[in-house]
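In what follows, a structure is listed as structure tokens, so that the remarks can point back to it.
Apart from one protein chain that is not included, each protein chain of the complex appears where it belongs.
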């Protein structure tokens, strides 16, 4: 931690800083530059120290040196995390994994038709929303428990693991009964109590990046789960909010490449939400493969024009099939081939 | 709703759109412009129709005409909402209301000392956090129930209503027992199940704008509460996240002025979070008064340099006193004088 | 400057850094923290050193300590800059100055009618665009020299200084002949050669903040002008671009308050561009006064509904008159009264 002094600091300011450093078990070393005087601080620094010292008299600002996240960092653990799922699927082991299915589970036929299509096209995990976060209270909010039961039936019929979103602490237990992966949506990335609770289940958790979530905050959010002794965290980039409105969000693929360097956690990409436009899903899926993602999450719907949610960004089964063919070729080219199908 | 056709649409596309419109009880009128053909749609349009029609063949895009929020809109109800609080305090009645207190409740003395200071300086509502959302799991997360009890004691001693944040559906009942206003923080603006639940309590709710929350989404979030037959909603602008990092957030005062035009709900400003820098709190408080806010929420701490959270943006009691003096003068000048003190 | 080492740096890395430091006339001091090793560097550091050392082996990152701007900084010169204009108008002397007029100069009557209206309402400086930057090449781009001549005639008739934008180095000399202040628009904040050239004229320059311009970049841009021995710089906040699209831009009033602390230059606010909506101009003008701005720039047009540019954000003369009345009251209340009228 580096304390940068104001130009007009006094000896009294310095003394009080040193006193406080001693009380905190820290050690400061004054360095006089040409323009500025700084105090380099070493010792057991905690997240609050920066704020505390920045508010003291004579201090201009305080710069943190260490990264605030630990458990998710490659500096702590350089070995890639591999998240094991039922049906012999693994995320993060060097193969490429595709999760696909409808945004919302609407009824039996819609789900099963989609599941059949994505399975046969080569998807590894079936997605489907039962609890849906919607901007407007007047929109369809999901089938709830009935949706979970349908998902579970599709899981058995098609022999593939499933993923669905959990919106609230009160549903964690219920969703954990039915789903192989608990999805934390972008709007809940910093719903810290929910993070605690999904962490406690020990089940795999897929943590989406918030619309305004910095990479650092995203990794810190993963620490809430990891610090519950649950190492099974998958990160998912799904686009951030920027000034550009021609796409629904701005898919930040450099974040995927950077997080792969900073962290040992697997990272997948969601070009459906990341663009909001079905005809951008294929190019951005391919770009995700090339950027180093460990997998994709894609919305597929048999009739997007009557979907109860996210129709504009959903692929039809034939387009999904076409996407899988080119993505497969590309994943070979970059040395991260498609994972074996679930069985 | 306006459906904009692609340049190369076919008669078949038109027919299918008209068929679907009829099935939905809607009526379309084709208009051929110099460059584009559009279909103007009238009838009982719901939030899903835009997505549905935008995905049909031959359609370039669909433009919504009506605003998606209803209960919060001035077009629905032009009369200003006045939220009544205990101790004869009202928000939104044409007088200016100030909420102040520590970011986190740390202990008895810190809270009572602050409460005494802000009350005597002219504040109307005491704030204090018992459940704290923190970016890092390694930071102080609040005293929980013990904090609520301290807050309740301060409420009785200083005769002023209190506000505190509720983070999770599981705490709604508990927090509602102690707090006069339930605060929904920025990170929970779109935690829709929490919005449902605080709505159901019937208690006043203060809804902060999310870091990436558009004004439209903010008003839609308020609909979740209002649609539970709870009219007691106060909005709070607390800064949005932008590229500028010299301040913690970018306080969007035009949003306050605009929301006052679009909605009948009271809007207050939080320059502490909005700037993150204590020495910007005074100018931005004054600017908030001038922009038409109905009140302020200010963080005050007797010793910000040892605060367990948000020290850098907290005012000391003497600075808060000074702020109240000038804000009072200014609120007179703009015709929205300080409300009477609670009693 | 602080060099932060990677966890796995080698002695060889350290030696090469020290060698390079010596060659650059700098001195490094190694400090070993609990987690990280850093090198605190003192001496004559230049803007390139950060990049250079951050690219060396073993280095994780480099943190700059000193601010990169000098001439505009209060640390260099704590005395408020006062920009003197003809007709006895001054900007930055503790009084409040209003610049008003049409976005574009369209013809003699439109300009003179507006000039007469704003002068009689209490404005100090007449604005009017002769060279207009337009997103589309098919929009009206201004009257050019003819516009400048009209502006100059209005200047003489109404006895008030004038301001107009210069778009290109090839027009600097021409515009400087006619205008008392050279305006650099947001899109040209980092048109560095233009900054050099307006700096060389010695004339007052008003430098608008870019749509994506950080406060630091804005002050650095002012250094281009100041370093040409031209101290007559006025800064103008006109809104930044964010995700919020309900307003044309997001007027960042905290930037005004912060720049007044960081720099000695006067700062004015442009709520017309800052909001893009005429009915937000009054509240945001008042908020600008309260935030500590030294003045306002307001677009006024006798018939905004036929304006060739920026009609939606232009005030009619009667609304401008009303604004001046309340702004005047408010500027008294905050201790920065309206400047005397030009004469």
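Chains: A, B and C, in written order; residue numbering restarts at 1 for each.
The working rule: a contact is a pair of C-beta atoms (placed from the backbone, for glycine too) under 8 Å apart; a residue touches a chain by one contact, two chains touch by 3 or more.
Computed from a predicted structure; not experimentally measured.
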Omitted chain - touching chains that are shown: A, B, C
Among the options A:85, A:150 or A:289, which residue touches the chain absent from this view? A:289
Among the options A:12, A:84 or A:329, which residue touches the chain absent from this view? A:329
Sole touch to the unshown chain from A:185, A:274 or A:317: residue A:274
Residue by residue, what part of subunit A touches the chain that was omitted? 212, 214-216, 240, 242-247, 250-258, 261, 274-275, 277, 279-280, 283-284, 286-292, 326, 329-330, 333-334
For subunit B, which residues lie in contact with the unshown chain of the complex? 1-2, 4, 7, 29, 31-36, 38, 40-45, 63, 65-66, 75, 241-243, 245
Residue ranges of subunit C at the interface with the undisplayed chain: 20, 46-48, 51-56, 68-69, 133-141, 167-170, 187-188, 190-194, 210-212, 217, 220-221, 223-224, 227, 241, 278, 304-312, 314
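Operating definition for what follows: only the chains that are shown with their structure count from here on.
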State which chains count as neighbours of subunit B and simultaneously of subunit C. A
Counting only Cα atoms for the centres, state how far subunit B is from subunit C in Å. 31
Centroid of subunit A to centroid of subunit B, CA atoms only: how many Å? 26
Shared interface positions of subunit B, touching two or more other chains: 212
